[in-house]
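Below: the structure, in C-alpha cells.
For this depiction, one protein chain was excluded, whereas all remaining protein chains were kept in their positions.
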Amino acid sequence: MSEILGVPVTVLSGQLLLGVINGAFYALLSLGLAVIFGLLKIINFAHGAMYMLGAMATVVLFDNLGVNYWVALFVAPIMVGALGVLIEYFLLRRIGGQDHIYSLLLTFGVALMIQGILTNIYGVSGLRYSMPDVFKGGMNLGFMFLPYYRAWVIVMALLVCFGTWFMIEKTKLGSYLRAGTEDAQLMQGFGINVPLLISLTYGFGVMLAAFAGVLAAPIYSVTPVMGSHILIVVFAVVVIGGMGSISGAIITGILMGIIEGLTKTFYPQASSAVIFLVMVIVLLIRPSGLFGKEA
Amino acid sequence: MSEPISHADIQKTMLQQQKAEQRKKQLLNLVLLVLLLAAPAVLYPVFLMKILCFALFAVAFNLLLGFTGLLSFGHAAFLASGAYTTGYLLSTYPGLSTEMGILAGTAAATVLGFCFAVVAIRRQGIYFAMITLALAQLVFFFFVQSEFTGGEDGLHGVPRGYLFGFIDLSNNLAMYYFVLAVFLGGYLLVQRIVGSPFGQVLKAIKQNEARTVSLGYNVNLYKLLAFVMSAGLAGLAGSVKTVVFQLASLGDAQWHTSGEVILMTLLGGTGTLLGPVIGAAFVVNLEYQLSQGPLGDWVDAILGAIFILTVIAFRSGIVGEVQKFMRKNLG
Partner (left out) sequence: MTIMKKLLTSAIASTLMVAGAQAEISNNTVKIGYLADMSGTYRDLAGPNGLAALEMAVADFGGKVKGAKIEVVSSDDRNSPDVSSSTVRRWVENEDVDMVAGLVASSVSIAVSDILEEKGKLGIVSGSAASSITNEHCTPNHIHYVYDTYPLANGTASAIVKEGGKSWFILTADYAFGHSLEADVTKVVEENGGKVVQTLRHPFPTPDFSSFILQAQGSGADVVALANAGADTTNAINTAGEFGLTQSGQTLAALLLFLTDVHALGVDAAQGIQLTTGWYWDMNDETRAWSDRFLEKTGVRPTMVHAGIYSSTIQYLKAIEATDSDEAQTVRKQMMDTPINDMFATNGRIREDGRMVHDMYLAQVKTPAESKDEWDLYKIVRTIPAEEAFRPLSESKCPLVTGN
C-alpha cells in the first residue's frame, strides 16, 4: 500500500472527501455571512445562533408537530428567515448609519440572548433527531464507507451555494439588490422599496444559515451551543475569502474544510487552530483576503 | 446696539469655563478616591479587587477602542499571558517577590502586544478585529498545549507572597490597597497619555485617519505604540488578578473574555476615562448577583439583552449619557 508521510493513500483520500463535506457546511454558512456583509455591511455575529435555530427548529417541529425532514427542510429556514427580518426591522435598522462594529456588537448580543434562552428550555445534552429512513446506510467507495446522508449534504449544499451565487451575480434581481444596497436613494427613486429589500436580504442570509442547520440536525448533536463553536471558524473562513466576496466564501469554505481534514490526520490537536493560522498568513500576504476586491 | 464682543473676551470666558469644568472633575475624582479608599470597610475586599482588575483591563482596552478607534477582539491574550507568566514565576520560584512577578507578567504581555501589533496594525476596521481574534486564538492554542499552564486545570495555589519582601499580601486589606494603587497608577497613566500631545494624535487618528496622515504623522507608529501600551496594561491587570485569586486559568484566554471587555467598555462609555471603570463594576457585579440568585441560568440571556440595549438605546454608555444629561440640564 502506498503511503504519504506515513498515512496510507486510501485513508488520505477518505479524509479529503470528509474535508470536502465539512467544507460544504462552511461554504453554506460563510455564504450567508458574505451575502449579509457584502450587500448590507452588517457583521452578523448572530449567524451561529441562526444555524443552531435551524437545527433546533427541525427537531422541535418533529417532536411536537410530527413535521418530517422534507417539510422541515423548507419550513425551518423560512421561520428563521422571518425571525431575521424581524431582527433587521426592529434592531439592526436603528443603527443603520453607524460604524460596522456596532452591528457586530448588536448581533453578538442577539446570539447570546437566543442561546441563553434556549439553554434554559432545552438543556445542553443535545436533542435527538433520527435520520429519515431513505438515508440509512451508505455506499462502499473502496477507500471508505460513505453514508448516503453525507453525500446528500454535499449535493444540497453545493446546489444552494451555486444557486445563490447565480442569483446575486447573474440575475436581474441580484443586480437590483446590489444597486439598492450601494445607492439606496437612486433605487428608491426608481420606485423600489429599499428598506424592504434590506430586511429581505438579511432574512435570506440567515435563512442560508438555518438551512445548514437543518442539514446538520441528523448528524451533529443538536444543542443550543452548537452555533457558538462554529461561529468564529466560519468568520475566519469569510475573512480569508475576502469579506463580502460571494464566490470567495464558497471556495474558501471548501478549501478550509480540506485543510482542517488534513490537519486532523497529521496533527489532530491543532485542527481547531489551523484555520486561524491560515487566516493570519493570508491576511499578511493579501490584506483583503484571497478573493477580496479592495486593498 | 449691544457692544461688540471682543475675541479676547470669548477666550477668557472659555478659559474660565474650562477651569470650572476641571475643578468639577478634580472634585469628582477626589470623591471617587475617598470612596475607593473606604470601600473595604463596607464591601468584601476580594470582590472589590476583582472589579479593580477588570476595570484596569477595560481602561487598557479603552485606550485602543475609545481613544484610537481600534477594536481589538483579542485582548484576552494579553490578560492571560500576564496571568500565566506571573502565576508560573511566583509558584516556581518561591523566593521571588510579588512585584517582580507582576512586572514580568506585564513585560510578557507587552512583548506579545508588540508581536500582535506588528502583524495587525496595518489592517483596518473589521480586518483589524478579525486578525487580533485569530492571533488570540493561536495564543489560546499555545496555552492549551503548553505544560506550564497546567492545561484545563490551570495554575493553582500561586502564593500571594510579600510585597517588596515585607508586606504580607495574604492579608486581604493589604492586598486591596496594593491592587488599588496599581489600578490608580494604570488609570492615571492612561489619563496622562490621553491628555498628552501623543494622545491628541491618537484622537485625530480616530476621527480621521487620512487627514492625520496628510498632516505628516506616522500614523502606524502611533497606533503601534498605543497598542503595545494597551497590551501591557491589560497584562498588568491579568498579573494582579492572578496574585489576588492565586490562580491562572484558560478562562482568561478564551475569546468570550475579549467579548466581555468590549461589553464593559461599551456599557460604561467608550472614549471616556471613567466609563470602562463603571462598566467593569457593573458587569462584574451583575454576573455575581445573577449567579447567586434564582436567575442564575439566565446570565447569558440577560448579558445579551444588555448588549442589545446598549448598542440601540445608549451607545455612548452610562458615563457618556450622564455627561450628555448634565450638559443639557445643568448648563
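As written, the chains take the letters A and B, and residue 1 is the first residue of each chain.
Note that in this section a residue touches a chain if its C-beta (ideal position, glycine included) is under 8 Å from a C-beta of that chain, and two chains touch if they have at least 3 such contacts.
What you see is a predicted model; the values in this text were computed from it and never measured.
Undergrad: Can you say which of A:T58, A:S272 or A:S288 touches the chain missing from this structure?
TA: From the options A:T58, A:S272 or A:S288, the contact with the absent chain belongs to A:S272.
Undergrad: Which parts of subunit A face the unshown chain closely enough to count as touching?
TA: Listed in rising order, the touching residues are 8, 10-11, 14-15, 18-19, 21-22, 116, 119-120, 123-128, 130-131, 137-138, 144-145, 147, 149-150, 219-221, 223, 225-226, 229-230, 261, 264-265, 268-273.
Undergrad: What residue numbers in subunit B mark contact with the hidden partner chain?
TA: 44, 46-47, 50, 94, 144, 150-154, 156-157, 172, 245-247, 249, 251-252, 287-288, 290-292, 296-300
To be clear about the criterion, only the chains that are shown with their structure count from here on.
Undergrad: With chain centres defined as C-alpha means, what is the inter-centre distance between subunit A and subunit B in Å?
TA: 34
Undergrad: If you look only at subunit B, which of its residues touch subunit A in the complex?
TA: 71, 119, 122-123, 125-127, 129-131, 133-135, 137-138, 140-141, 145, 255, 259, 262-263, 266, 297-308, 310-312, 315
Undergrad: In the complex of these two chains, what residues of subunit A are touching subunit B?
TA: My answer: residues 43, 91, 94-95, 98-102, 104-106, 108-117, 119-120, 232, 235-236, 239, 243, 269-270, 272-273, 276-277, 279-280, 283-284, 287-288.
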